[in-house]
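Note that this complex is displayed minus one protein chain, with the remaining chains in position.
Presenting chain A:
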Amino acid sequence: MRNNDLPISRVDWPTVLIYFALVMIGWFNIYAAVFDSQNAKSIFDLSINSGIQLVWIGAAAAIILVIMAADHRLFENLALPIYLFFLVLLLLTPFFGKEVNGQILSIGVGSFRIQPGEFAKFATALALAKVMERPNFDLSQTKNQFIALGVMMAPVILILLQPDTGTAMVYFALFIMFYREGFPQRYFIFGLGFIALSLLALGIENNLYLAFGIGLIFLILASIGKRSWKRTLVFGGIALVMIGYSYSIDFVVSKLPPHQQNRIMVLFNPDLDPLGVGWNVTQSKIAIGSGGFLGKGYLQGTQTKFDFVPEQHTDFIFCTLGEEFGWLGSLVVIGLFMTLLYRLVVMAERQKTRFARVYGYSVLSILLFHFMINISMTIGLFPVVGIPLPFFSYGGSSLWSFTILLFIFIKMDASRSQQLGRLG
């Protein structure tokens, strides 16, 4: 054991390289998104977003150095204080934050503002790791389930107050980590079934067909295997609850705020209102779809540059990539993300402490969710929710929070041989 070795030689360089590749590709795309051929400015120009993003990239590099230089026990020791700090910030945001479009997302002094919702992700991941690290913390026990879910839900509730549904949804991705850590599988079956039924109920125009289908499936299930009154009653009960749910979901949706209702309806029928609610998705799909196989070439896109796609440099940054680099460019970036996620599984599995493994899977869960939902919404596979594409989207809070999230884990991974194995 080289306990006192500087962990630099144990840094997982492939992950670091993928990180920088994504950040740089993202930076070039931010420049492309705001590029104006009639008023061309340098990519370094601080009056345009790419210049500002470069400052943030520089700051992110500084953050990385700080994280890598810190003592590896620091995050474990400070996990709960950090978590509580951001909970307090989230609590204060609605009262002292700045309102933009009906949401209060950021807090700060003067021009220095941060979005606590972004930073609370890594804080929650640390807190969960700290809580679940305790010996004999078994997620199959109801008490522990409540503790873990409580840690997860606290920021969710505070973020929903802002209100920022998209960011709040991200925390539910931590169920992937819970799954790995032994959360009972029946809840996942139930949960996924619930989601599938919801989608079917919303997607199928006439719920009568759905009810008929459910009835038929349960009739078949009840008729195979041993026949007993009890079994038949249970199946019948489940079927009735499902049918009842599928009818009630339309009612539930009708009680949502109108903009959320519209986002859901547009998902199932994007042509419903191409100039109104469907505008974002329609224009985003046009931008990406018009890229073809090889793309239109760097800075040659028309849809993103000429403002057809709203939020082009933040949440819809993938449009610029899709339009200018085509399917091949999409393949490269999605490939990089997938490699990063595979790498995170490998890294998480090789950790010697449960703290590090829980944290690693939390990082993976959050990144996977962002990656999946952000790209899905740009191509009309998911309703428009305002969450950024990690490392890509313009914005300091987002870039820094993902950098901190990832590099704390890289630091843990690099220091893993210094950790006393406590995996039970």
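Here is the rule we use: a contact is a pair of C-beta atoms (placed from the backbone, for glycine too) under 8 Å apart; a residue touches a chain by one contact, two chains touch by 3 or more; residues count from 1.
FYI, contacts and distances are computed from a predicted model.
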Answering from "Dihydroorotase", "Sugar ABC transporter permease", "Rod shape-determining protein MreD" or "Penicillin-binding protein 2 MrdA": the UniProt protein name of the missing subunit is "Penicillin-binding protein 2 MrdA"
If the hidden chain were put back, which of A:Lys121, A:Arg263 or A:Lys285 would touch it?
A:Lys285
Contact partner of the left-out chain, one of A:Leu17, A:Ala196 or A:Leu331
A:Leu331
Across A:Ile48, A:Ile214, A:Leu364 or A:Leu399, the one contacting the chain not displayed is A:Leu364
Contact with the hidden chain only, please: which chain A residues?
36-38, 176, 179-180, 182, 283, 285-293, 300, 302-303, 305-308, 322-323, 326-327, 330-331, 334-335, 337-338, 341-342, 345, 348-349, 361, 364, 368, 371-372, 375-376, 379, 381
